[in-house]
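My structure is below; once you've seen it, I'll send some questions.
This part shows chain A:
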Amino acid sequence: MTQLLEARGLSKRFGGVLALDGLDLDVALNEILGFIGPNGSGKTTFFNVITGIYGADAGSVTFNGADITNAAPRAIYNIGMSRTFQRSRLSLPLSIFDNIMIGNHKRLNQGLWFNLVRRGEFKREFEASYRAARALVEVFEPALASRMFEPVAGLPMIDRRRIEICRALISEPKLLLLDEPSAGMTHDETAELMNDILLVRERNKNLTIIIVEHEMGVIERITDRCVVLNFGRKIAEGPYREVASDAQVQEAYLGVA
Partner candidate 1 sequence: MIRTGKIITAGLMAAVLALAAGDVNAKDKVKVGFIGPLTGGVAVNGIGGRNSADLAVKLRNADSKAKYEYELVVLDDECKPNVAVQVATKMAADKDIIAAATHYCSATAIATVDTYHKFGFPVIVWGAVLPDITYRNKYAEVHRVNGTMINQNDANADLISNLGYKTVAVIHDTTDYGKGHNEYFSKALAKIGKAKIVGTFGVTAEQQDFTAELTQIKALNPDVIYFGGLTPIGVRIRSQMDKLGIKAVFDATSGIVSDAYIQGLGPLAEGTLAFREGASTEKLPGGKFFMEKYNAQKYDNPPEAYGAFAYAAMDMILNTIEKVGPDRKKVIDDLGHVIDRDSIVGKITFDDHGQNTVAMITKYVIQDGKFVEWDESEYASGKRKLPGQK
Partner candidate 2 sequence: MAEGAAKGENARAPLWPGLAALAAATVYLVALLAAENQALIISLLAAGIAAVLTAAWLRLLDRASHSFMDHEDALGGFAVLAALSVAVFFHEDHFVLLLVITVLLYTVATLGLNIQFGYAGVLNFAGASFFGIGAYTSAVLNAHTAIPHLVVLAIGGVLAALIGSLLLLPVLRTRGHYAAVVTIAFALLFKTFLEVNDVLGGPQGMQVPGMKIFGWTFNDNIEIGSISLSFYMNYYVVSLLLLVGAFVVVRRLERSWIGLNLDALRLDETAASCFGLDVVRWKITAFLIGNFIIGIAGALFGMVGSFVAPNNYTFADSLILVSILLLGGIGNPWGLIVATVIVVVVPEKLQTIQEYRFLLYALLVIAVLLFRPEGLLPRPIRRYFPGWRP
């Protein structure tokens, strides 16, 4: 099967620390890849490097056949990769709709003339986007769909997570990066959120997902395959059960001696 994302010998250094140490990684089209490892093992750094927030010190990244090593974040977003953040990074004073539209940037006409003068056309584009956003929100939480023009500041954590995922999904990316979606949520909330994610996946078969997660239950339930990182290196790879039983992993990660 074809590879959507290929990382080769990817390295990133912060001062003395090697956050990524010659990491090789392949992500197949349409799979859900679990990305696990102890804190500071380089998971988030990996996300930040492939999304262009940090430049790589060595190695290369290919996405959908194109070399995106050290490309700008916006270029990477434009060719179909989008993400959520470990610490929720919504624009709190803005409405639910606005936050989702931020994720819709590449499909919105950004021309000055269009936005300021051609208000008729703008209205059509706006209404279309509103319908799309609303439909997407309904998948996650119908109750939110009627509150599209309220500030997200007023929402509970789980709803913020949902909005953040909607923001990442609205542009229909090929690859979705989820950075600890369960952080700061109860067990039940997490379960609920995962169902929603799977539901989205049902509708859009060719969506590939990489998920960083500490809740092993989640990983076990939704991933096709796992990669375990430690000290920026890949120490194991495979279906969750195999990986979980791997001695090295248990020592490094699950802490079981």
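Throughout what follows, contacts are C-beta pairs under 8 Å (C-beta built on N, C-alpha and C of every residue); 3 or more make two chains touch, one makes a residue touch a chain; residues count from 1.
Candidate selection criterion: all candidates are chains of the complex that A comes from, given by their letters.
All figures in this text were calculated on a predicted structure; none of them were measured in a lab.
Q: Chain A is shown by itself; which of 1 or 2 touches it in the complex?
A: Selected candidate, touching chain A: 2.
Q: Show me the residue ranges of chain A that touch candidate 2 in the complex, using the header's touch definition.
A: Residue list for chain A touching candidate 2: 51, 53, 72-74, 77-78, 82-83, 85, 89, 91-95, 98, 101-103, 105-106, 108-110, 112, 115-116, 119, 122-123, 126, 130, 134, 146-151, 154, 167, 171.
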